[in-house]
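First, the structure itself, so that you have it in front of you.
In this view, the complex is presented without one of its protein chains, the others remaining in place.
Going by the order they are written in, the chains are A, B and C; count residues from 1 in each one.
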Amino acid sequence: MEKGESVMIKTGIIGVNGYAGGELLRLLAAHPEAEATVVASRSQAGQTVAQVFPSFSGTNWGELLISDVSSPALAECDLIFLAVPHGVAAELVPGFLEKDIKIIDLGADFRLKEPATYKDWYNLKHPQPALLKEAVYGLPELKRSEIKNARLIGNPGCYPTSILLGLAPLLAAELLDDNLIIIDSKSGISGAGRTAQSELHFPEADDNLRAYGLIRHRHIPEIEQEASLLAGKNVAISFTPHLIPVVRGIFSTINLSTRQKSSTQELTELYQEYYQGEPFVTVLSSPDLPQTKSVLYTNRCQLGIRYDERINRIIILSVIDNLMKGAAGQAIQNMNILYGLEETTGLNTPGIWP
Amino acid sequence: MEKGESVMIKTGIIGVNGYAGGELLRLLAAHPEAEATVVASRSQAGQTVAQVFPSFSGTNWGELLISDVSSPALAECDLIFLAVPHGVAAELVPGFLEKDIKIIDLGADFRLKEPATYKDWYNLKHPQPALLKEAVYGLPELKRSEIKNARLIGNPGCYPTSILLGLAPLLAAELLDDNLIIIDSKSGISGAGRTAQSELHFPEADDNLRAYGLIRHRHIPEIEQEASLLAGKNVAISFTPHLIPVVRGIFSTINLSTRQKSSTQELTELYQEYYQGEPFVTVLSSPDLPQTKSVLYTNRCQLGIRYDERINRIIILSVIDNLMKGAAGQAIQNMNILYGLEETTGLNTPGIWP
Amino acid sequence: MEKGESVMIKTGIIGVNGYAGGELLRLLAAHPEAEATVVASRSQAGQTVAQVFPSFSGTNWGELLISDVSSPALAECDLIFLAVPHGVAAELVPGFLEKDIKIIDLGADFRLKEPATYKDWYNLKHPQPALLKEAVYGLPELKRSEIKNARLIGNPGCYPTSILLGLAPLLAAELLDDNLIIIDSKSGISGAGRTAQSELHFPEADDNLRAYGLIRHRHIPEIEQEASLLAGKNVAISFTPHLIPVVRGIFSTINLSTRQKSSTQELTELYQEYYQGEPFVTVLSSPDLPQTKSVLYTNRCQLGIRYDERINRIIILSVIDNLMKGAAGQAIQNMNILYGLEETTGLNTPGIWP
Partner (left out) sequence: MEKGESVMIKTGIIGVNGYAGGELLRLLAAHPEAEATVVASRSQAGQTVAQVFPSFSGTNWGELLISDVSSPALAECDLIFLAVPHGVAAELVPGFLEKDIKIIDLGADFRLKEPATYKDWYNLKHPQPALLKEAVYGLPELKRSEIKNARLIGNPGCYPTSILLGLAPLLAAELLDDNLIIIDSKSGISGAGRTAQSELHFPEADDNLRAYGLIRHRHIPEIEQEASLLAGKNVAISFTPHLIPVVRGIFSTINLSTRQKSSTQELTELYQEYYQGEPFVTVLSSPDLPQTKSVLYTNRCQLGIRYDERINRIIILSVIDNLMKGAAGQAIQNMNILYGLEETTGLNTPGIWP
């Protein structure tokens, strides 16, 4: 683990055993300015990293021992990543903040601004409603300056990341006509987490397409909150997520109507201008279209826009890797911003093909 | 091939070498009242069926020789299935009709009523515009009585079948509010045909999600034509098809707004009533939701409906097997109707799990 | 369920909820001379078939209620299929035999002849050792005449079926040189059963190749027992099974040395002669090679043989569908033989492509 001579940012990962937790560790392993000092897990404490993630076998990090979540070593960290169930994160945060430890929560506890909305969608009274105001919604392309000074970051959900990046230029330009956006998202099955369950048993999930979470998916209020902020008016979404038999990748197809006639080229230019200089967002020009394989294992988002003049509708396609830009990659990006590092540090790798 | 003693319907398949052609032959092999007398192909003439479809190896049908498309034996058939590119079918049809041979065309040549629409979307002047009026759109759940007396049937496209079955009860009940329906469809890759191509090369297509044919997919006019008939008014659709790395299956997600407040239960009952007695359409009750694996290798369509009262939108989910209810299975269903057979003859098998 | 007028064979399935149980029901649903009168399950009693297998939804059989395994209706059956864990079957069998009910056990309890071997490999004292002698090993291509008169059939394991069919002609011709056969088998994940478990969770199992059960897989004694009978001498095998991320299919690669120089053509002819007239075994001629897709959803086995004169070794390739010829299909074939039916009854369908 010989890295740069500069003082490394000491980080801890709580919930390292899940897919997002493992991805965080993988990214920190390659990060020149930060390291995972403590990796903790309630269920896997006492195991080595390689026992939980065979992909670390044969590397230095494979021998790392997983601590319990009550490990005192966590108190020595500069920053803690929380990859734990909602409700649990909110209980842990105050103790760390008191010790001047910064928090990036990959779960849902610090994304919503209104405690009532949280209660409505998560069926749980928020344990720390006072912190909701302070928490910053960690979507760097929209909130970079607030992230810089945050103590507590609510890392966005995977679907919301793909969707909000797809919507931002258009909403900011006040081009949305009515207030309803139709969104159809497809996710690889790693998005459902690491716990074995009947519907995700290989023979049941393979060769199969299904929808789930209709009408009440918990990412809806998060998307509506941020989309409304972008649009400067209340925006509602109809959101249908699907599970697709691939391991990774989110493909969001966004459908909306515009206030005025436009063209594919004009809209593409609007998007390219909006994301000018953004290291992780690529707006493809026609005839290219996004595909998830292009962004797998990267922190990148690819967007494509088409205007259907026949019916005056816009289609926006957005792809990300759900565990990277949709979770761990974005968390590292937020860490880079927090510590004044080049935003692409440790994230600047091409994708993998095939 | 010992079948029933009744006189068998003699059928021919032109274009047997493609996926829909092979599926027709498989279904006819198990059909008690019909047989494939001639199987023809331009490119594979002279081969045996087993050479083209290894799945027939070891069966009687495997030894069947593939004829050229000019084979005189075709003239002895009662019915010919055309599984050939658009444009080609229209050239072949008049000759067969003259000989009193009935035609079920699995391609696009006889689905649209207006020659101008055909030209607009297929970029080709229709070779037999006079036949468009006579041709019947072969979606049995909507056109059963016309199919009974048809000479020429345009078998619906795979996407349109899944979508129109999903829309029919609602449109017929005049519940559609505005005139725009948003549809997001996902198809297994067999829907793209049997020709090897770079984007469908296994390492490029596997672990990948993509959209294609945006805004100008050729199934749009077909869906709009029939949806408008159902609704009794002009209906437009925004349709985005996606290619998913599974072999078979179509999952269509349909999103629309209603004229009046409703409920999931009320809409489910409306659908169940509409499809009462239909052997191939199942309307699931909440909390069940359709999944493609449930209908693979069957001629069935499964539907699920959800009403989102929060935003007054309806989501309809529809799944079929693209090669069965979306192509060959539906063609056999049409043949059964044409010849006064029980509609489920040769199609009444459960699906396969897993 | 209108079937033939002849009296139907009344069958029961115990353990209908697993993959083999569901496949039995699917085959019986299409069988003209037999029907599933009772379907039972310890864990799913009270559910309908469609709740347990969504692929039956919309069919008559979907409404069938699953009984408890103690249902008295089982006593009315002519034949019972057992698809239950080893040990459990042996406990159930005597009660049924007393009532003159025939048994086809799809598990491992009645495949081995020696109680000591059973104890050695299954770690369990056999509950009914006296029945082992009577039980017939239900591999029709090798034991047809004994099956005809059996009361109790031990349906072969999936790997053993693929391997013994691959070995039989060669062993019977006494061509095996030394006494060791090297076998490498690859199985789809449905072979591991329906219970969700961490290693078979989609994101862990997909894009992954692994071996398991090295050296001590429980199919070894079964294969050695029958191979030794065929060869007329003691034969040992080195057997390595692998799990492959496909749902179905077994591919066995068998490697052995011969007593004398030979050729691919000579061996192919030997095999084709041996299996002359066998409805479910196809021996491919060079340059064709077996592939699992050719036999999926069928009761067929495809074989290919190659002689490597450079090193005087033979390679035999054998493919089956593990749930069909490797389980439920073979059980139905055995039932057909038991009742004097045409052996292909209910099994005579081509495969599915793609």
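One rule holds in what follows: a residue touches a chain if its C-beta (ideal position, glycine included) is under 8 Å from a C-beta of that chain, and two chains touch if they have at least 3 such contacts.
Values in this document were obtained by computation on a predicted structure and should not be read as measured data.
**Student:** If you put the missing chain back into the full complex, which of the shown chains would it touch?
**Tutor:** A, B, C
**Student:** Decide which residue listed in B:46, B:85 or B:203 touches the omitted chain of the complex.
**Tutor:** Of the listed residues, the one touching the omitted chain is B:203.
**Student:** Can you list where chain C touches the absent chain?
**Tutor:** These residues touch the chain not displayed: 180, 182, 184, 186, 203-204, 206-212, 214-215, 236-238, 240, 242, 244-249, 251, 253, 255, 289-293, 296, 306, 308, 310-311, 313, 315, 317, 319, 354.
**Student:** At which residues does chain A meet the chain that is not included here?
**Tutor:** Chain A touches the missing chain through residues 19, 22, 25-26, 29-30, 53-59, 61-62, 190, 194, 207, 247-248, 280-282, 284, 288, 291, 293-298, 300, 302, 348-354.
**Student:** State which residues belonging to chain B touch the missing partner chain.
**Tutor:** Touching the chain left out of view, chain B contributes residues 19, 188-190, 194-198, 200-207, 245-247.
The criterion applied here is as follows: only the chains that are shown with their structure count from here on.
**Student:** Counting only C-alpha atoms to place each centre, which chain is farthest from chain B?
**Tutor:** Centre of mass proxy via C-alpha means gives A as farthest from chain B.
**Student:** Taking each chain's centre as the mean position of its Cα atoms, how many Å separate chain A from chain C?
**Tutor:** 46
**Student:** Could you give the separation in Å between the centres of chain B and chain C, each centre being the mean of its C-alpha atoms?
**Tutor:** Inter-chain centre distance comes to 36 Å.
**Student:** Could you grab the centroid distance between chain A and chain B? Build each centroid from C-alpha atoms only and quote it in angstrom.
**Tutor:** Between these chains, centre-to-centre, one finds 39 Å.
**Student:** For chain A, which residues are shared contacts with two or more other chains?
**Tutor:** 203, 206-207, 245-247
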